[in-house]
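Supplied in structure tokens, the structure appears directly below.
The complex appears here without one of its protein chains, the remainder shown in place.
As written, the chain order gives the labels A and B, with residue 1 at the start of each chain.
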Amino acid sequence: MKRMHFFVIAGVVLSALAVALSRPLIAAEPPETSAAAVDSKSGDGALFIAFVPVLRHPRCMNCHSKGDYPRQGDDSHRHTMLVKRGPAGFGVTAVKCSTCHQDHNLWDAHLPPGAPEWHLPSPSMPMIWEGLTDAQLCQSIKDPKQNKGRNIDQLVEHLTEDKLVAWGWNPGPRRNAVPIPHDDFSAKVKQWQAAGAPCPAR
Amino acid sequence: MIRRTIEIGHANADTGRRNFLKASVAASGGLLIGFRFPGIRALASTLPSSANSFMPNAFVRIGTDERVTVIVNHSEMGQGVYTSLPMLLAEELDADWSKVGFEPAPVDPKYNHPAFGMQMTGGSSSVWSGLEQFRQAGAAARAMLIAAAAQQWNVDASTCRTESGAVLNGSNRKLTYGHLAAAAAKLRPPEHVQLKDPKTFKLIGKPIKRLDTSVKLNGKAEFGLDVKLPGMMNAVIARPPIFGAKMKAFDDAKARSMPGVRKIVAIPAGVAVIADTFWQAKVARDALRVEWDEGSMHDFDTGKMMQDFRERAKSPGTSVRKDGDAESALASAAKKTEGVYEVPYLSHLMMEPLNCTVDLLADSCEVWTGSQFQTIDRANAAKIAGLPPEKVQLNTTFLGGGFGRRANPQSDFVVEAVHVAKAAGVPVKVIWTREDDMAGGWYRPAFLHAIAGGVDANGNAVSWRSRLVGQSIMAGTPFAAMMMKGKEYDPASVEGVDDLPYAIPNIAVESHQAEINVPVQWLRSVGHSHTAFAVECFVDELAALAQKDPYQFRRALLQKQPRHLGVLDLAAQKAGWDKPLAKGVGRGIAVHFAFGSYSAHVAEVSVTDGQVRVHRMVCAIDCGEYVNPGIIAAQTEGGAIFGASAALFQELTFEKGRLQQTNFHTFPVMRMNECPEIETHIVSNHEKSGGIGEPGVPCAAPAIANAIFAATGKRIRRLPIRMTEAV
Partner (left out) sequence: MVGFSVNGKRVNLDVDPSTPLLWVIREQLNLTGTKYGCGMAQCGACTVHVNGEAVRSCVTPVSRAEGKTITTIEGLSPDLSNPLQRAWLEEDVPQCGYCQSGQLMSAAVLLREKPKPSDEDIDEAMTGNICRCGTYPRIRRAIHRAAEMAAKGGAR
């Protein structure tokens, strides 16, 4: 059980943007955004692909997968106990994320892992990455309509500094961390940023 | 909770069952012993504030405040004995039900189980064994209250009547039981009592609400875990990681210096850490480094064990039942089939993990725990305390589930607590963590059933041969001599197959007893928990072999078993056996006799992407004359869920001697979202009362497995059900 999320900074402002409740859960095609213009002049997207294994790791994907529920484990099975995304991404009624998850990991394996603001993306902007190509994933995280309104600087700050994202490197006892060391990851994200955040062409 | 002294009336004579009424008069100022109990006695709010009460016998006390307290000799673990047994007494007493309360009995021979000769709760026997006892106790009290009133009014007792807690005479004379209590206490109990005509019952047979509900909704019900004594410490024990392992050495350098830790001591059960609080004890226990001599079980592997069971089942075992000649009939059958059924070790997994509180003094010992085995637990505690049993006071709290685990032949959770108390020198509560509890053994044994059967050319079953392989739960216990008398097999292993009810001319049942050093014992429905699965699934296989409908196939073979037939028909009819189902849904049926009661289930199940979903279960139960249909429905429903949990999810496995499951995430229990719709239909008759705590369990697994066959055409021969293993 793990998750990355993208809206700590701008959550309040952007809740206003969450008009598109009827929006399909998955962006089936690369969204049309201004970022597309950047990509066209920036080669093969290798800089993005260099850190994409982190985004695709179960520690991140388990909360960016299809359905209105989180997943658990390296096999990404559905979260037990019928845990749901809920109206704001924080679970439902008596089973909210914070019912079990603390703001830190606990003393042993198989106990609920924890980090501040433990939650899923909200249903209005569910950030589902499962099934996306690298190109689609790249476009998706850059798209302010899908990433809680972040510009590239805010996105990079979020990827490299957010505490819930950082949990992926410190997932607690007997849980596999994301595959690239945090410093390397941050450096790669910043290289990508410096190059104009280019996405793979396809 | 503050420890306090409560006085209760208490008769001193050990009397036989037949004349227990005579010898146990105790009244105010009479035989009273000091008795400390910080728990449910007070919470039941039935105790008189003083000793102003009338105690005509060991089972009831009537206070001058009108309260009627029924002293219950069976433990309340959810099955409703704190309601059903008081109902029996209150019925004959004509008590005002709103004034009736309960109190757990102290340990005393007069509270022995009338059939089993010791104080205990198990075998789904509380109501049928208490039927006469509690009714007579109520009737005797009533007779004495009438006599007291008649004396006061100077009338003949036969002209008096009783109603709702009062004696009446003529049209205007009325004295309540509370008013009569003091006078009645001076009278001799009657030699004989007349029990009511069942037609006049006001309580028995009605769905009366339970007496113990309110205290379970506001946190006041006191379970063993909730006991707190002044100056009490808490202990957690480092236990062997493998059965039979012995502690060689331990390093407590780190643990010893941890906050709150008072003492760390080796006891036979392991290494006990005694601390101010549970959490301190637990954290320090986890910091201990213990070196174990792993013993002979270090290689134990349940996969290999089952392989061995399979091999053993290839040869004949000890004969348990032999009707005709099953081998020849198999050889000459028109069609025959075989099925090997396997079930794993199971943990009772009561919601309240094991615990026991002990206050050991130089000349007395007091124990608080949720016990199902009071006589044995007290005797075993006394041995360790070095005291005669009479010096040990065992207080039965509410049990947060029992399912048989708290009826341990060695009193494991009590004995170790007395050992810890010896070392502690102060009152101490030993708490098992969930992981300790699950790894602690005394499981339902794993079993293998190899069954072969055949039908003739007309599809009539002609032969059945069952071979069982598994551990005996009796061997090595104090009950072995009694239960296995003259037998070379354990009746508890084969119950439910040795009495195969189907009219098959040739039946052989054979048993292989496996000797494995995994502690095993009874778990809710005991042998029936696996025999019903194997038998009822194989009956389904025979029906398929005969190309007959599984319900009708059973009907034909049960023509001489009217009560089996009764529940089978009732379940089938209520389930709408012949009605079409949604696509992908299958219906399965099973019928079984256990603990004096007949049960049948119809399950509706679908399988999607290998996931089994039980949609509906229709249960029919015939437990003879019954006391509280509300409780019967609850037990039947709960039993079905208990059985379904085992069928769908539960398995304990060992690798290199170590248990692979630790807690609810690896040994799951059915949850709300997985729970099917359940209906219970109760047969009304005047047959002898049977049990109700366990009979709801056995049919769940076979009904579900048979429904899976109906839905998918695949047979389930191993529990827990995994579609990848279906054949």
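Some points to look at:
The rule is simple: a contact is a pair of C-beta atoms (placed from the backbone, for glycine too) under 8 Å apart; a residue touches a chain by one contact, two chains touch by 3 or more.
All of these numbers come straight from a predicted model, not from anything done at the bench.
Interface note for the absent chain: among B:N52, B:Q152, B:S214 or B:T477, the touching residue is B:S214. Touch with the chain that is not drawn comes from one residue among B:M350, B:A590 or B:A603, which is B:M350. Annotation: of B:R434, B:H615 or B:K714, B:R434 touches the absent chain (contact as defined above).
Contact with the chain that does not appear here is found for just one residue of B:K246, B:K304, B:R671 or B:K688, B:R671. Contact with the omitted chain, checked across B:A105, B:L225 or B:A532, is made by B:L225. Even with one chain removed from view, subunit A keeps its contact list with that chain: residues 81-84, 92-96, 98-100, 102-103, 106, 108, 110-112. Counting over the whole complex, subunit B has residues 1, 76-80, 209-210, 212-223, 225-226, 228, 234, 259, 277-279, 349-353, 398-403, 431, 433-434, 630, 634-635, 637-642, 663-665, 669-673, 675, 677-678 touching the chain that is not drawn.
We adopt the following convention: only the chains that are shown with their structure count from here on.
Contact residues of subunit A toward subunit B in the complex are 80-82, 110. Residues 662-663, 665, 671, 673 of subunit B are the ones that touch subunit A when the two sit in their complex.
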